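Excluded from the complex is one protein chain; the other protein chains are retained at their positions.
And now, chain A:
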Amino acid sequence: MAFQDYKPWLGITGSRWIGLDNFERIFQYKEATQAIINTLIIAVSKIIVGIIVPIVMAILLSEIRNMGIKKSVQTLVYLPHFLSWVTVAGLMIDILGLDGGINHILTRIFGNDPIYFLGDPDLFRFTVVISDVWKSFGFGMIVYLATIAGINPSYYEAAEIDGATRRQQIRYVTLPSMLPMIIVISTLSLGNILDAGFDQVFNLYNPLVYSTGDIIDTYVYRSSLLNGQYGFGTAVGLFKSGISLILIVVSYRLAYKYANYKIF
C-alpha cells in the first residue's frame, strides 16, 4: 500500500503502483517534515527528562527512612501511570486552562497574565514533556528503587568508616551501582525516538499548536483517515516503523554489549 496510489474501492490488487513517490512526498510536504521534526524534539526531550527525573526521585526516596511515608509516597506516584491519557487530558485541560488551578497560583504569585499552556505553540512541547513526566516518573522509578535496594549494605558501611558523607556515598556508591541499569534503560529508550506518544498528543493538541505539536502519528491519522490519503499515510507509517525497528535492534545490541542485558 505504501507503494501505491491506494484507492479503497480498488483494493490492493486494483490500485496503481507508483513506486517510491509516497516516500518522496514525505520530504516534500512541509507539514510532514515538520511533524517528523516535532516528533524528534518531543521524543528526545521526553527520553532525557524521563530518565533523569526517575533516577533523582528514586535516590531521594531511598533517603527517606520512615517506612510509612515512603510507602504512601510510592503508592501515590505510581498511580498516574494507570490513568488513561483521556482522563489525564481531561485533568490537564481543566488545570492548565486560562482560569485553571496552575494559572490561578502563578498569577497570584507573579501577578502575570494567565499562560495558555495548551494553546501556545511555544509552550506546547514543554507542556507535553512535563505532563508526560508527571504521569510516568513514578512508574519509571520502580526499577531504580529495586536496584538501590539490591546494593550490598557493606559498601555503605565501608564508605562510612572511611569518613564519607552521605553525599559522597551517593556519588561513589549508589550511582555507580545504578549505572548498568541506567545504561540499559537509556539505550533501550533510543528505540522510541520516533514515538512521541500518540495518545497524549492527540488528546492534548488542537489546531492552534499544530505547528509545534503535530507528531508523525497524529499527522498520519489526519492525513490518511480524515483526508483519505491512504497510500501516503501508510508510507509515513512504514517509514516510522522501519526506522524504529533499526533503532531498536541497534539499541538492543548496545545494551547487550555494554550492560550484558538480554530480554529473554
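Rule of thumb we're sticking to: a contact is a pair of C-beta atoms (placed from the backbone, for glycine too) under 8 Å apart; a residue touches a chain by one contact, two chains touch by 3 or more; residues count from 1.
The working rule: contacts and distances are computed from a predicted model.
A.B. asks: I notice the complex is incomplete. Of the names "ABC transporter permease", "SCP2 domain-containing protein", "Metallophosphoesterase" or "Alpha-ketoacid dehydrogenase subunit beta", which is the UniProt protein name for the chain that's not shown?
C.D. replies: Per the UniProt record, the undisplayed chain of the complex is "ABC transporter permease".
A.B. asks: Which of A:50, A:191 or A:213 sits in contact with the chain that's absent?
C.D. replies: A:191
A.B. asks: Where the complex has a chain not shown, which of A:34, A:186 or A:203 is the residue touching it?
C.D. replies: Residue touching the absent chain, from the options given: A:203.
A.B. asks: Among A:20, A:48 or A:225, choose the residue that contacts the chain missing from this document, as touch is defined above.
C.D. replies: Result: among the candidates, A:225 touches the missing chain.
A.B. asks: With the missing chain put back, which residues of chain A would touch it? List them for me.
C.D. replies: 1, 8, 57, 60-61, 63-64, 66, 69-70, 72-73, 75-80, 82-87, 89-91, 93-95, 97-99, 101, 104, 119, 134, 138, 142-143, 146-147, 150, 160, 164-166, 169, 181, 191, 198-199, 202-203, 206-208, 217, 220-221, 224-225, 230, 233-234, 236-238, 240-242, 244-245, 248-249, 261-264
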